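There's a structure below that I have some questions on.
Then we have subunit A:
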Amino acid sequence: MSILDSKIPQGPLAEKWTKHKSAIKVVSPANKRKLEVIVVGTGLGGASAAASLAELGYKVKAFCYQDSPRRAHSIAAQGGINAAKNYQNDNDSVFRLFYDTIKGGDYRAREANVYRLAEVSPNIIDQCVAQGVPFGREYGGLLDNRSFGGVLVSRTFYARGQTGQQLLIGAYQALNRQIAKGSVEMYNRHEMLDVVVVDGKARGIIARDLVSGKIKRFGAHAVVVATGGYGNVFFLSTNAMGSNGSAAWQCYKKGAFMSNPCFVQIHPTCIPVHGDQQSKLTLMSESLRNDGRVWVPKKKEDAVKLQKGEIGPNDIADEDRDFYLERRYPSYGNLVPRDVASRAAKERCDAGFGVNAEGKAVFLDFKYSIERLGKDVITARYGNLFQMYEKITDTDPYKEPMMIYPAIHYSMGGTWVDYNLMTTVPGLYSIGEANFSDHGANRLGASALMQGLADGYFVLPYTIGDYLADEIMTPKTDVNAPEFVEAEKAVTDRIEKLFNVKGSKPVDYFHKKLGHIMWDYVGMSRNAEGLKKAIEEIKVIREEFWKDVRIPGELDNLNPELEKAGRVADFLDIGELMARDALDRNESCGGHFREESATEEGEAKRNDEQFTYVSCWEYKGEGQEPVLHKEDLVFENVKLTQRSYK
Partner candidate 1 sequence: MSKFLTASIGRKFIMSVSGLFLMVFIAVHLGINLLLIFDDSGDLFNQGAHFMATNPLIKVMEPVLGLGFIVHILWSFMLEYQNWKARPVKYAKKNMSGASTWASRNMLVLGGLVLVFLIIHILDFFVKMKFTGHHLLEEVVVKGVHMENAYALVSTAFIQSTALGIFYIIGGILLGVHLSHGFWSSFQTLGLNNKYWLKRWQVIGQIYAVVVALGFAIIPLYFMFGLNN
Partner candidate 2 sequence: MADKILKQLKIKVWRQKNAKSKGRFETYTIENISTGSSFLEMMDILNNDLIEKGIDPIAFDHDCREGICGTCSLYINGRPHGPDTEVTTCQLHMRKFKDGETIIIEPWRARAFPVIKDLVVDRSAFEKILQAGGFVSVNTGGVPDANAIPVSREDAEESMDAAACIGCGACVAACKNSSAMLFVSAKVSHLAKLPQGKVEADTRAMSMVAKMDELGFGGCTNTRACEAECPKSISIMNIARLNREYLKARLSR
């Protein structure tokens, strides 16, 4: 257990961060100029960290695989960002936000980290407003708030349905300012392919210039990985096409532990899959559940007719509709947390009540709220979402209910980090969705943006100083050191190996196959038998992949297939680890549902006695079984209860 020192400060919860900040070391301005930091990824976490570190005086190199930092997938977040501002005078507080987040995460997150997140959340809003983020406002000119699923107060700040976009643009603007000043060297269209560890410390990365194909070495005194989640292991997800787990996976292979990889969030309101030509799933904002009612037909024959397209949803009378969320969870109704809503939809569809041709969709109906509030109110609230839905599906949601189905959305699991956000490799940090730390087994809506910016603006810039203060005598990293040469060679060898398979099938073929296995066995509902099967089947796909993948094009040119191949090679490994982790955790908690651990009514049953820990997987080499370490979670400030939304 000694390997895992979470460095949680002693003392009362509310004082931990303040005490810690005063205890950690600080680097002088003159020394900051000598210290280099690499930041990989430019989403909310990466962009805010890179900008803030550069403002402090560190020399920053930032990397993104996209053509601009602004494209990072944080941009797609719709609903909002939570902050304990208590502007609404509804008795919100740092503790309440902390409590909601811990409870929403089904008691599988660290108290100290979550409290700190809640504590710095108000600063985020101040910062964003100062940057020119156009948050929604009241007529009096003050900031407006929304309420969001799973909580009792209004603490969500928003910028229409594009909050993620606006927050990212804010961070991106701050980053641009530092790029213009020369304090950040920005490398667009560069993908990190390895982290370089020298004498046990992270000292740089190997990246591929995606345009020229050149493999390059970059040195620094510390490396920050802010590369998001690995949801694309499922092939179909709400993640961007390029979102991948490779950077985190390379860190894992270099000694950073992976935590809770089986915790992925399945979002209940996505546009359903149609046919087999689909490449990507589109999220419809969770806010729709505020006014939409979810239902399927009561009678199976109606469902069958819907599936065959013989009748439409409006042909089914109200009394023949099963509003199953309202039926099962009368107190929360359509606003149950994401994991609960998702599983309930799957349950109905598995029972044969699905409403589209594939039988994998449920209705989200606005008829009732249009009758109650009028069409204008609904248009004002959701107009752009309705328009987007119509563009994609060619169905008018004012006239017919939307069809929705759950889809993979967010990874709560990720690289293990201590209270300073440092991984088990000294000098290697992980922030935002890439780490595991704040959301436990389920993330609350509007909390992802909060965490990314908290880490990047207000946590990492302090905690990284504690490490770098001891590095002021370390000279500029020599990228010609043998460790760099070796790492570069390993990267080149792997690329060449992939490229030279010259098999017969495109990368997508394998990715889709992996996705199906993940969805069927490591998806919304899991059992030991299925998970074991998944592990075996992934091995088979991996073997086939390395024998039969075909990568066209050239190595020294823009080559999207080559990029994908590298990512899918890692997804195959990540998928296997997820299955292993899910197999180990024989309890149901948050987004992780084990059929073996359910109540008689089919609700999730947590097992606190055996599983109140963070699983931390250690890489032991190719073909070797990873080793599981456990960080016990200690709850001193909240009482563990079974979540109930009935």
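Regarding selection, all candidates are chains of the complex that A comes from, given by their letters.
Some notes on this structure:
To be clear about the criterion, a contact is a pair of C-beta atoms (placed from the backbone, for glycine too) under 8 Å apart; a residue touches a chain by one contact, two chains touch by 3 or more; residues count from 1.
Small disclaimer: the values here were computed from a predicted structure and weren't measured.
Although all of 1 or 2 belong to the complex, subunit A touches just one of them, candidate 2. Looking at the complex, you find that subunit A touches candidate 2 at residues 48, 51-52, 55, 66-68, 70-73, 75-76, 85, 87, 122-123, 125-132, 134-143, 159-160, 162, 164-166, 169, 172-174, 176-177, 179-180, 186, 188, 211, 238, 240-242, 274-275, 277-280, 282-283, 309, 387-388, 391-395, 457-458, 461, 504-506, 508-509, 550, 552-553, 557-561.
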